[in-house]
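A single protein chain has been removed from this complex, and every other one stays in its place.
Coming up: subunit A.
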Amino acid sequence: MVVRTWRHMQERYNLIGKKCTTCGKVYFPSRKVCPECRRKGEMEDIQLSGKGIVYTYSIVRAPPKDFQKESPYIVGIIALEEGTKITGQIDCDLDKIEIGMPVQTEFRKIKEDGKSGVISYGYKFVPTVH
């Protein structure tokens, strides 16, 4: 589990995805092969802006073990500006959340593996301030 967390640090901390230079599609998390172009695709790193809109969401009221302290919390699928979608928690009032709401990423603690275990960091979304 520890290695799995480290392996994705670049992607999670800095929101680095992949762009297929052949068809232009953006992927996050990164992929080795473009599902559209397959072996004809050339993949390069792309820095995502972290800005997007709420595509759909749910309020989790029966949380898994690692997230009991946060419950209830919002989990959403965000459509990013660059055209890809990602899943993440949305930090806002439970009664304010709605589909179409503009949001952006913030770097946050995601979970702790027990008292002395690994602390995982990554992105959460917050409403965009105009």
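Everything that follows uses one rule, which is that contacts are C-beta pairs under 8 Å (C-beta built on N, C-alpha and C of every residue); 3 or more make two chains touch, one makes a residue touch a chain; residues count from 1.
Going forward, contacts and distances are computed from a predicted model.
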Since a chain is absent, check the UniProt entry for it and pick the matching name: "2-ketoisovalerate ferredoxin oxidoreductase", "Acetyl-CoA C-acetyltransferase", "Glutamyl-tRNA(Gln) amidotransferase subunit D" or "Hydrogenase expression/formation protein HypD". "Acetyl-CoA C-acetyltransferase"
The one residue from A:Ile16, A:Cys37 or A:Val60 touching the chain left out of view is A:Val60
Where does subunit A touch the missing chain, residue by residue? 4, 8, 29, 55-67, 70, 73, 75-77, 85-89, 99, 110-111, 120, 122, 124
